[in-house]
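Have a look at the structure below before the remarks.
Excluded from the complex is one protein chain; the other protein chains are retained at their positions.
Right after this comes chain A.
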Amino acid sequence: MTQLATPANGNQPAEAPQFHAGDALRLFRECFRALGDNIERVVVGKRDVVDLALIALFAEGHLLVEDVPGTGKTTLARAISASIDASWHRIQFTPDLLPSDITGVSMFRQTTNTFEFLPGPVFAHVVIGDEINRASPKTQSAMLEVMEEGRITVDGTTHEVPRPFIVIATQNPVDMSGTYPLPEAQLDRFLMRVTVGYPDLASEIAVASGAGGGATIEGLPVIATARHIQEFVQVARHRVGAAQPVVDYAVRLARATRENAHTRLGAGPRGSVALVRAARVRAAAQERNHILPEDVKALARPILTHRLLLAPDAELGGVTAADVLDEILDRVPAPQPTAAKGHA
């Protein structure tokens, strides 16, 4: 049995995938689709956002969900965690939250006469950070090391977080009073930033009427285990090739953001690396063993936009980062097909 399927009942995954050379990508696609279908049962009408979130998951990146209240940001994060048989924690960021509230503390235990580390909520496969911009910068910075390196150092001792590890943070861009906007360094550590947006009319009616069986997050079946996810991460990383022209295209897009007149700061090399990495996941999700310029182009907006810092003139002129990226995508030549091959 190598097929993944949504279990009809119970919250356990059907069976661990048995990878063979020929079916790894097919299993990846089925797992990806099954997870997407599962999440869409509670996040109705937002399949594209769901797919982007899953791409971030399989690319071992972190996701920043930005939107106004009531659009399902937290629901999306919780639905992802619920679909995976993996540990998850939710952190509600508030101004009085301390770094140790996230990372954990070392306590002296008198019975053993030793210090014992009590892990914080960040030690989970899926960490949901609600309203991350409400925490103080000091607390936000505590997330930096763990997001980038997957480990935390407390009292000189390094503690690894479990793999796979994804931080799904949400923030509300409207009610900005009493918030601390994320610094550029921290924004750069999110693989992508997505906006959920309001559902369309039909989806909103379906949600309001309880159509679809009234699925709840708690009732979602588990589709894959943490081990599945970790193996699929390796499939995307090692079984999907990247032709040199496509890699060049990704790099040229990232460089173009740095050379644009409207930007004060563009995407760094981390941006182009993230672009290729996410493109591999998107290709694997379509059962392709190679990435295409289309993959790069489709992912450029969610991956690069939040890395741009606009020049003051552009901001005053009403130019947005999305506008800049649209102009870059329209200007930078895409690689054209040739008979010559070259894989990176």
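FYI, contacts are C-beta pairs under 8 Å (C-beta built on N, C-alpha and C of every residue); 3 or more make two chains touch, one makes a residue touch a chain; residues count from 1.
Assume contacts and distances are computed from a predicted model.
Asks: Choose one: "Transglutaminase", "Sugar ABC transporter permease", "Cell division ATP-binding protein FtsE" or "succinate dehydrogenase". The correct choice is the protein name in UniProt for the chain not shown.
Replies: The missing chain's protein name, per its UniProt entry, is "Transglutaminase".
Asks: Would you indicate which residue among A:96, A:218 or A:330 is in contact with the undisplayed chain?
Replies: Among A:96, A:218 or A:330, only A:330 touches the chain that is not shown.
Asks: Thinking of the whole complex, not just what is shown, which of A:127, A:154 or A:243 touches the missing chain?
Replies: Counting the whole complex, the residue in contact with the absent chain is A:243.
Asks: Under the stated touch rule, tell me which residues of chain A contact the chain that is not displayed.
Replies: So the residues of chain A touching the unseen chain are 241, 243, 245-246, 288-294, 297, 329-341.
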